[in-house]
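Selected chains from the complex are presented in situ; the others are not included.
Think of it as A, B, C and D in the order they're written, each chain with its own count starting at 1.
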Amino acid sequence: MSRIIIINGPNLNLLGVREKGIYGDQRFETYFERLRAQVAGVELSYFQSNHEGAIIDKIHEVGFSDDGIVLNAGAYTHTSLAIADAIAAVTTPVVEVHISNVYAREPYRHHSYLAKNCKGVICGFGLDGYRLAVESLLTK
Amino acid sequence: MSRIIIINGPNLNLLGVREKGIYGDQRFETYFERLRAQVAGVELSYFQSNHEGAIIDKIHEVGFSDDGIVLNAGAYTHTSLAIADAIAAVTTPVVEVHISNVYAREPYRHHSYLAKNCKGVICGFGLDGYRLAVESLLTK
Amino acid sequence: MSRIIIINGPNLNLLGVREKGIYGDQRFETYFERLRAQVAGVELSYFQSNHEGAIIDKIHEVGFSDDGIVLNAGAYTHTSLAIADAIAAVTTPVVEVHISNVYAREPYRHHSYLAKNCKGVICGFGLDGYRLAVESLLTK
Amino acid sequence: MSRIIIINGPNLNLLGVREKGIYGDQRFETYFERLRAQVAGVELSYFQSNHEGAIIDKIHEVGFSDDGIVLNAGAYTHTSLAIADAIAAVTTPVVEVHISNVYAREPYRHHSYLAKNCKGVICGFGLDGYRLAVESLLTK
């Protein structure tokens, strides 16, 4: 049985509350329960924090034992070299996910410090991107 | 009665101690008591943190109920896309304040990630800028 | 009794007529009369011109005798090094004001040649910004 | 039954032959047959060309009738504004796919002209990215 964790970064605790035009009106917790049901044979856990340091701590904690990390680092994607270094430091493969199509938004959202250290990137598919990311980690 | 919070970011806990040539020699707490007395009909509170994540947490906490946020995010003004996203995510109007005239300082202090999501910006008036910000929120 | 002048730059003579979505539908003259009534103990005057040179001439004329200049230089804010030099040349403090939040508009409106030579900047509060500017000059 | 087409751009006809370290040693045709078997209820077709114009022609041809386009435009991703315009012009949703993690390669491969007009982007998962893209189009 695979162990995969979804890590959400800053402001993603407001999913379903914040800017619904961009992010939809579903709370992540609701979606997460549905997703957990959907993916059989996976021990799926979830962590959210608005603190860059807490995300790094969590990556360190699971990054040598879990089978995969699905990471939506929110705005830290575009500014955090420290999270990028954390991804490079651990052995668990990380998949970067974005709910919205970041390339259709402000220019500063087009660049990811994290991507080059990740296995791959999935963006623009709404919450379904998390499912695709989990699947991509199961395949190989 | 309006509820307004002043949020101060990194290093502003050292006001009155640090670089007095730029920031003056008054501790913020002293000023805050004087300001609270000055603005009648406002429930004024105060929060300071050096942690980007703690500032985001606080904006989320008050950002759907308070009537205004006066935010001096210090150096995070120029680097934190995550705080910018937090401001966009909440419904309470935010006014960006700077004690010094940031445009007369280093180039990297001229750009604010936050400003475009705020109601307005007030800078260069020393601690008096906080009072002007509170007033600007009361006018509407 | 303090003497303060409000100087408005290009296209601000069309306030209340031009792009109401951005600038509101009130003529500046109407607002000015209301403001004059509001600020006691101040001799408030007003000047508008679409000519960069005329704005410089006016700053020179009042800049060694008046107690404050509230300057909304409009588009010249972003292109006029000559007005910036005029502000540096006089002794009267100048406060830069913008009606709209320039940081939420086109990138070329984010940079001000004037700001570094001003006492401070106030932007985004609509016409109320002029009142805040006058107040900021009275405090000292 | 859904109709989905996979369009591959320049040099992808050499998959399995060219730079195996980066792209693997499997010919696309082999993979395609396997994929076709895997995705039930989809009429899956395939088109490859080294000609920018031919890719545009094909997008026009299928872009008002098919249910989805999976597009790996190869190097044209980074240089073709014309293909980007073609994607915007049609009504069929397009998913951008890259076999390798383009963000871990040369800087000029980090920018996609196409992405902002696509539904989403999937990159870094080898040939499995095509399957994820097809799935993402089926979900809706």
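The criterion applied here is as follows: a residue touches a chain if its C-beta (ideal position, glycine included) is under 8 Å from a C-beta of that chain, and two chains touch if they have at least 3 such contacts.
Quick caveat, the model's predicted, so the values are computed rather than measured.
Counting all copies of the one sequence in the full complex of this file gives 12, of which 4 are shown in place.
Here, only the chains that are shown with their structure count from here on.
Fewest steps needed to get from chain C to chain D, stepping only to touching chains, is 3.
Chains that count as touching both chain A and chain C, per the definition above, are B. Chain centre most remote from that of chain C: D (centre = mean of CA atoms). Chain centres here are Cα means. That of chain B falls 47 Å from that of chain D.
Taking each chain's centre as the average of its CA atoms, chain A and chain B sit 31 Å apart. Computed from the mean C-alpha positions, the centre of chain B lies at a distance of 24 Å from the centre of chain C. Residues of chain D in contact with at least two other chains: none. Under the stated contact rule, the graph of chain-to-chain touches is a line, running from one end chain to the other without closing. All chain pairs that count as touching, in label order, are A-B, A-D, B-C. Contacts from chain A toward chain B in the complex involve residues 9-11, 13-14, 17-19, 49-54, 74-76, 78-79, 108. By the touch rule above, chain C contacts chain B in their complex via residues 101, 103-104, 110-112, 115-125, 128-129, 132, 135-136, 139. Only residues 51-54, 56-57, 60, 64, 79-82, 84-86, 88-90 of chain B touch chain A when the two sit together in their complex.
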